[in-house]
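The complex appears here without one of its protein chains, the remainder shown in place.
Take a look at chain A:
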């Protein structure tokens, strides 16, 4: 009984580290395999974090689900920051804000309806890209150009994997739930 608390802490640290590594690998896949010839990549980590928030907020413990999604967003953002050119923390902030806003806004909607995840990811992508635009504001000061050249293609690309990703996350979370 005396050493159960430290072991619990070690397990938790190992689990967080494992999650971080998995998200780092997914980030690598995003920037290598999922990049198109025009330079855009499918923002799979953002979609994963939003899907985790949608599924988590629809469970019996929505607060805990949203908290987990925040950690996913943070780790995923850091993984992208390591591989990207923006200062470390940029993608993390963008994903955190997108996930918290979308997670809270959609917590009353049923995630099983396809339109909900699609709208959530579309809204989340706009927030994500808007935050990144604010961070890189000096070089790209024209928001209309940024919206047309960057935000719109990113939004369309994010919608492609949305439904499969939500389905997979939903299935994983439910399987855990019934164990």
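Everything below uses one rule, namely that a contact is a pair of C-beta atoms (placed from the backbone, for glycine too) under 8 Å apart; a residue touches a chain by one contact, two chains touch by 3 or more; residues count from 1.
Assume contacts and distances are computed from a predicted model.
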| item | value |
| --- | --- |
| Choices "Nitrite reductase (NADH) small subunit", "Dihydroorotate dehydrogenase B (NAD(+)), electron transfer subunit", "Cell shape-determining protein MreC" or "Sulfurtransferase complex subunit TusD" - which one is the UniProt name of the chain not shown | "Cell shape-determining protein MreC" |
| Touching the absent chain when the full complex is considered, from A:42, A:96 or A:165 | A:96 |
| Contacts of chain A with the absent chain, listed as residue ranges | 12, 15, 18-19, 22, 24-25, 28-29, 31-33, 35, 59-68, 70-71, 73-74, 77-78, 81-83, 87-90, 92-93, 96-97, 100, 103-104, 135, 172-173, 175-177, 179 |
